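The complex is shown incomplete by one protein chain, all other protein chains being positioned as in the whole.
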Amino acid sequence: MPRKLLLSVALTTAVALLPAVADAQTPKTGGELRFAVSAEPPDYDCHAATSFAFIHPVRPHYNTLLKFDPENYPKVVGDLAESWEQSADGLTYTFKLKKNVKFHDGTPFTSEDVKATYERIRNPQGGARSIRKAAYADIDSIETPDEYTVVFKLKERNASMLTNFASPWDCIYSAAKLKEDPRFPERNVLGTGPFKFVEHAAGSHWIGERFEDYHVEGRPYLDSYRAIFITNTAARVNALQAGEVLAEFRGHSPADRDKLVSALGDKIEVHESPWICSLVVTFNTEKKPFDDARVRRALSLAVDRWQGAEALSKIALVRHVGGVLRPGYELATPPEELEKLPGFSRDIKASRAEAKKLLKEAGVSDLKFKLMNRNVPMPYTPVGVFLIDQWRQIGVSVEHDQPETKAYIANLRGGNYEAGLDFNCDAVDDPNLQLAKYISSDRSPINYSRAIDRKLDELYDAQKGELDVEKRKQILREFEKHALTEAYTIPTIWWHRIVVTWKQLKGWHMSPSHYLNQDLQDVWLDQ
Amino acid sequence: MAIAEETPQITYKVPKKRHPLLQFAFTQPLGAAGLVFIIALFIAGIFAEYVAPYDPLALDYGAMLAPPSLDHPMGTDAFGRDVFSRIIYGARTALAVGFLSSLLGSGIGAVIGVVSAYFGGRIDMLIQRFMDILLSFPIIVLALAVVAVLGKWPVGGLDLNLIVAIAIPMVPKVARVVRSAALAIREMPYVDAARAAGYGHARIIFRHIAPNVVAPFLIMFTAFIAQAILLEASLSFLGLGVTEPTAAWGLMLSGSSEEFYQQAPWMIIFPGLAISFAVFAFNLFGDSLRDWLDPKIKL
Partner (left out) sequence: MLRYTINRLLLMIPTLLGVAVLVFLLLRMMPGDIVELRFLMEGGQVSPEVLAQERARLGLDQPLWQQFIDWMTGLAVGDFGVSMWTGRPVWEEISSRLELSMQVAIMATILATLIAIPLGTLAALFKDTWIDRIIQVFAIAGLAVPSFWLGMLMILGLLLTFNWIPPLTFTPIYEDPWTNLSQLIWPAMAVGYRYSAVATRMTRSTILEVLQEDYIRTARAKGVFERLVVARHAMRNAMLPVVTVIGLEFAFLIGGLVVTEQVFNLNGIGKLFVETVTRADYTMVQALVMLVATFFIVINFLVDLLYAALDPRIRYR
């Protein structure tokens, strides 16, 4: 029965993946969209937020300077910017702003608001917090020649700058309010976005209603939206099944998808996409025998990623075999080249034989260690269980240690672990972001392997400054090969995002990141 | 006045001398049934390797979420692991956690109770205040806090800190009951006599007081095993107890099973039944043991 079920799911999925048909309809106005969110934002300040639990309820209240085209990721389009240009030397960005934009309190939006917002992000004052200062570290000055023009001058060329301006986190705030109180956005919601803030009932729900003076003609379509916080996975899926909510936008496990499809059939639509989230094993190179590259590589070789991806994709939200960059991303290594890298061969027998040989050479044939994993069922636990099973097959016995999340983070940061299942999710494909897991620990706050490898750092800097795509690819290949051979940190299986929505929910678009496409501007209900 | 020549015949119903176990079985049929189930659990737990048809950790991607069948009497879980085998091995986890934590909790509690009662005065006061403090935390709250503080300390798939966390809330309860039982005994003439004879504290405690608190202690002990199994299930369900891939009943109800339970209800029905039956058996047995040993004790 499960097999038959999976088959039918596969068929439904295939049908559901055909886009565009629904969009041919004329959008209808009205209605309340109810959706589930699996966690809750602590406070309301975009600049200090890190979680999708923030984006999903809060993003509809705000606009950003640029945004990613919902239908055409990773194309960048204007949000509050009408147009923009980049000087020939790449050091000046000039934005022309839209003129009919108002904040929810009725005050007009001008270039001053943009300046105040970015000043707050790059150099917060008065007790305000900003956690993405680094992204704008290259900015020298922000000028406002007139009410609707903003000029950013850079100290150094930065290839990621446009992507930065499209970041979903950089909500534009009102300069007047920030002047009164730099911490105003922590407890108040005042933006220019399609929806006004109505209420946040702690632990329960979040409501936004249509902003009648929204600057995009005829938008938003919805009268209101209600984000319902449901932390328990089963409760969330049950709510979706019962139609209490029409969607949950972070992502479901394949099991949830199958369950919903079998219960609701063609009442729902399944959206799937590779996800810019990687699961990696990080070895603590300060602990023996993980200071030995042979041991680390052996453990990487033992993992049958291809078969694992296939099997795990049925039960966990992972599916794609890839190296340091998301499989499918234009700069990522294609599969046939990937297979030549250690740990990615399709001949698992040969790999395991080599792994055993390496362990023997290193004198640790009967290796025993603890794998520290995050205590979150999806996808960490299944992947952890899978890895332990893989290592068992080369005679390595591994104990599974799943401390709760904050202890897990503290252990990773404090080097209080042997091997850890670590992860990284980014809002956008960008080698500068994804490679940060692999460069030397003293340069990257998120590489917990405590390894120093200057060759990786050099290659990282080289690719960052390389504007020619083909040349950049070459450097990235070299980086990847070195990183996987040294194996301080090894990619396991990349995530796969599955979102299930009820059919009447229209105008929402899937993307490889759960941080994107959540302003709900173009979403409507067919009812 | 004539003296009655015949002494009236008084007939006593002399109970036949049966083996205590048999006697227990006859007077407490429900308890005996519980005991039988407990023994069966023990056998299953100890000889899990021989009883379980599959390796509880073996993943089988070809048989994921298979419904109950001849091959898998209770179906398989999301990893294709045999649910029946995991329940058998889960008995081992449940009994180990239940026994060790009850032993630890009631052991420490008994020592504290006896010491507190025996010495009395300021020591008693201090100990009792501290027990009051522990008692005013709800059990699961205390266990949650202890688990969070101690972190995990897995040894052979069993988290030793979890055992400590489950044991701690038991301490004040045992201490209270044992203390009051010991207090009553402390006033008995023979304890006074022992003291007058110049025996040391340890001897008096172990020879005279300890044996007399055995009955309430044993009764609490059985009750605690049941509570510990339940608490372990709750903590594992919250993700704070036993860690995957160890086979444990509470864990089998959480994580992926929670997500799949509509598609594969056997994944939650059988482990839930296992917990319920085990706790039920211990409670039945404990109740009967209480009636049998000392009907006056109320717990």
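Letters A and B mark the chains as written, and numbering starts fresh at 1 in each.
In the analysis below, a contact is a pair of C-beta atoms (placed from the backbone, for glycine too) under 8 Å apart; a residue touches a chain by one contact, two chains touch by 3 or more.
Note that the structure is a prediction, hence the values are computed from the model and not measured.
**Student:** Which one, A:274, A:323, A:342 or A:403, makes contact with the chain that was left out?
**Tutor:** A:403
**Student:** Using the touch definition from the top, which of A:216, A:331, A:446 or A:462 touches the missing chain?
**Tutor:** A:446
**Student:** Using the touch definition up top, pick the residue from B:24, B:79, B:217 or B:237 that touches the left-out chain.
**Tutor:** Selected residue, touching the omitted chain: B:237.
**Student:** Pick out which of B:119, B:137, B:199 or B:292 touches the chain that's been left out of the picture.
**Tutor:** Among B:119, B:137, B:199 or B:292, only B:137 touches the chain that is not shown.
**Student:** Looking at A:75, A:99, A:157 or A:187, which residue reaches the missing chain?
**Tutor:** Of the listed residues, the one touching the omitted chain is A:187.
**Student:** Among A:176, A:216, A:293 or A:436, which one touches the chain that has been omitted from the display?
**Tutor:** A:436
**Student:** Could you pull out which residues of chain A are in touch with the chain that's been left out?
**Tutor:** Interface with the chain not displayed, on the chain A side: 42-43, 50-52, 127, 129-131, 133-134, 186-187, 201-205, 228-232, 234-236, 238-239, 241-242, 244-245, 263, 403-411, 413, 423-426, 433, 436, 444-446.
**Student:** Given the full complex, what residues of chain B touch the hidden partner chain?
**Tutor:** Counting over the whole complex, chain B touches the hidden chain at residues 30, 129-130, 132-133, 135-141, 144-146, 148-149, 151, 226, 230, 233-234, 237-238, 250, 253, 258, 261-262, 265, 268-269, 272, 275-280, 283-284, 287, 298.
Everything below uses one rule, namely that only the chains that are shown with their structure count from here on.
**Student:** Between chain A and chain B, what is the separation of their C-alpha centroids in Å?
**Tutor:** Roughly 46 Å separates the two chain centres.
**Student:** Would you tell me which residues of chain B are touching chain A in their complex?
**Tutor:** Interface residues on the chain B side: 57, 59, 61, 64-67, 78-79, 148, 151-152, 154, 157, 239-240, 243-246, 254-256, 258-263.
**Student:** In the complex formed with chain B, which residues of chain A make contact?
**Tutor:** It is residues 1-2, 5, 232-234, 237-238, 241, 253, 255-256, 258-259, 262-263, 311, 314-315, 370, 375, 377-378, 381-382, 384-386, 388-389, 399-404, 407 of chain A that touch chain B.
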